[in-house]
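Only a single protein chain was left out; the remaining protein chains are all shown in position.
The block that comes next holds subunit A.
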Amino acid sequence: MSAVTDTVRVAPAANPVSQSIRDSMVVAKRNLIRMSRIPEMIIYGLIQPIMFVVLFTYVFGGSMQIGSSTSAVDYKNFLMAGIFAQTVTFATASSGAGIADDMHKGLIDRFRSLPMARGAVLTGRTLADSVQTALTLVVLAVVALLVGWRVGSDGDTNLGKVLGAFGLLLLLGYAFTWIGALIGMSVRTPEAATSSGLIWLFPVTFISNAFVDTSHMTPWLRHIAEWNPFSATVQACRVLFGNPGQSQSDAWPMQHPVWASLIYSILILVVFRTLAVRKYRSATA
């Protein structure tokens, strides 16, 4: 029977870990090819954070107080860690919309009928989004340098620390793409995924230390801001970049921002990956 000989084309079941990595890479490649064919998406993804850099620097710059300083230069150096962190979280919406689109078009059905690793479709998508995030960060860092951002402007730093900060940013972004993946699996249309993927990001990124000095906030709001997982990464970046406006708060995440950032990101990653993959297994389009 020809069917039997033909199934020999299929490699014997590999060990689950290597199969999972291989399948994730195949899906990541697919998403990267896709992104390269929709360059306008990448360009819009870049314009938004660049606009934030320019607007915050020039519109807000002169009227913000960071610690005891009202210098526009200090605000600029304070701001960039916040903008970087906000930018990496925007990948959430992109992951969510992409996965909702796959659900909507029936591609998830095709994937689920294939003998592939269960989490690979989502892992592939989130990894591809992280590649785009990394690219965005590079462009954004160049723009930041052009408008006058400098590392080590208010403390010690070195190349290792700067790269470490970008590492934490990428990890935060990757963890957040899994929130997007869960949203994408839960809503019915890509449009709903885009808006529901962004709406909650505004309070998360604004009730934080990203754009303002939290010491000027009402106490209850300040507590939220200081324990916000997002603030931990921003604070960690300021410390590693040696930029001004680092929180002097006693709150544990502000005192140990690098550890806090790592713990928060890994926690978000594990929790939301588990939920999203579980949702994928039982998904129905």
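We adopt the following convention: contacts are C-beta pairs under 8 Å (C-beta built on N, C-alpha and C of every residue); 3 or more make two chains touch, one makes a residue touch a chain; residues count from 1.
Convention: contacts and distances are computed from a predicted model.
Missing chain, UniProt protein name: "ABC-type xenobiotic transporter", from among "Sarcosine oxidase subunit alpha", "ABC-type xenobiotic transporter", "Circularly permuted type 2 ATP-grasp protein" or "Inner membrane protein YjjP". Interface with the hidden chain, as seen from subunit A, comprises residues 1-4, 6-7, 9-11, 13-14, 19, 22-23, 26-27, 29-30, 33-34, 37-38, 105-107, 109-116, 120, 188, 282, 284-285.
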